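Removed from the display is one protein chain of the complex; every other protein chain stays in position.
Up next is subunit A:
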């Protein structure tokens, strides 16, 4: 072939603007041949070619077919190709591969290959063009059969795979085309499983495809796997190499292919294709594996994705995977005043993340305010979201504020902001719940109750949090029996595995009603549930609605210990505490209960040491601060200032703690500050009416 090519190049009369056919070093214009074809006289056209270019019958036909195809006359091309017995020609070529190329006498074997490959190339191109012609005529099934026969023939001729070096360019081109075309044809014909195996055949056999072609097929296949909705089983055992990863289903296979494509890009084998990363993004977010996606994005070379876009997407990925700290750091970068400080999505997300942490709440307030300021134009519909996160941040900021005045101001602002958010998004149920919680924390229980009911109505009772908030608000109003009714109704609407938090609350409600035996029963049932849950699920446990608020076995033992100790059943309480200690060795809660038991038995020294240990473990553990303060208060006037400090500190952390107010009142009284004592007792008595059995913030 190379010889004839060089001769052709030597021909001076080649004029590329006129269509012509060349073979055996001769070129001729196609006008006469085309005219004969137009008259429908294939035979004459064929003999004209044979004479003009000294060709054999098959060669002439192949050339004619190609000419017709190029002229866009696919029907004519088909007629021409039908005249060749392609199958017989393929048959003739099969012994080709049976002569293994010997190392000696290479030139001879080369020439044999060259000649046979030339013939093969001619025939296979003809079959391929026939398939293309059929495709253009919409006869897709036939087209696919023809195309498939090209590949079958190639496999027969080169049963060891196509050699890298020896192959004729044109032959390779035809093979690559056919490999790429076949799955497309099956897809267009609606034969999904055939398409699937054609793709696998294309990618798993040795076709010597170039990088671009292979990448195109991989991408098309991955897209097909991801979106077609056709599940056709994993690749067969035959292609599996020992020790290598074999995808088990469509989604895995498509993710694998997209990842390979990403890597091909890093290795410089293919050009950047932005759609690949989006497909991967979609697939991995569907699986909830955004941390894997983050890793993929980190590997992308700098300069391909704009850094701000990358930070933003990475922040979403990390936040989706629960790594909010990393997400926030990325958002801080992208919100820097030299980057994209006004991007509303980043602002909102950053604010949302901050709203979950009391110590970040102030930062979150700033982001939320910037988001609201930027919610104009296209983003106006996000104003409500900005107000909502602002409210949440303010509510949390209030919890750590140092002065009463400041706290009150922040809480009212939080409520105002949530109220205006709700005015913009009446149908946003999450917002209703958040308002309910915020009002409850503000101890406006009537409003909280209203929102809790509204939330249950709007969600059709489908979210556990709503039921729990309603019960908590009722418990804060000391309507315990109604609260139990709500919990029972919620239990009715809940599948077994989700019932933990409800049962825990029920037990606490029963304790509040002094129904100790019932509470013990409830705890027993809860314990059985928690233990069964732990045993029955390995890594693939049921995703519970209450996943973020799962009852731990420790909590149950601790709750039971508290219950027994309040009934002065010391032995039972000790056993429960022992069980709790096995699960968590050092815990402020356990020490708290231990101290209470000592105190009740009059062992003040032991009690004090237990409380102190608890505070050493958890310096901000409020209940023990209060108890130490109370104990010190009883130890005489010298200790009163210490007690006062401890109790004030407790109140700084938990301003609505009734016990802290009460004991602080006692301290003031003993110290002779009657007016202060009255204020404290008043606060304590007001709060007594509004103490829920669990903290309101546990809902969100």
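To be clear about the criterion, a contact is a pair of C-beta atoms (placed from the backbone, for glycine too) under 8 Å apart; a residue touches a chain by one contact, two chains touch by 3 or more; residues count from 1.
Just so we're on the same page, contacts and distances are computed from a predicted model.
K.L.:
There's a gap in the complex where one chain should be. From "COP9 signalosome complex subunit 3", "2176_t:CDS:1", "Hyccin" or "Putative rRNA-processing protein EBP2", what does UniProt name that chain?
P.N.:
UniProt protein name of the non-displayed chain: "Hyccin".
K.L.:
Where the complex has a chain not shown, which of A:47, A:73, A:329 or A:428 is the residue touching it?
P.N.:
A:428
K.L.:
Out of A:88, A:230, A:582 or A:616, which touches the unshown chain?
P.N.:
Checking the options A:88, A:230, A:582 or A:616, the one contacting the hidden chain is A:230.
K.L.:
Check the options A:132, A:598 or A:625 and report the residue that touches the missing chain.
P.N.:
A:132
K.L.:
Which one, A:42, A:317 or A:527, makes contact with the chain that was left out?
P.N.:
A:317
K.L.:
Pick from A:88, A:137, A:286 or A:423: which residue touches the chain that isn't shown?
P.N.:
Counting the whole complex, the residue in contact with the absent chain is A:286.
K.L.:
Could you tell which one of A:90, A:328 or A:348 touches the chain left off the display?
P.N.:
Answering carefully, the residue with contact to the hidden chain is A:348.
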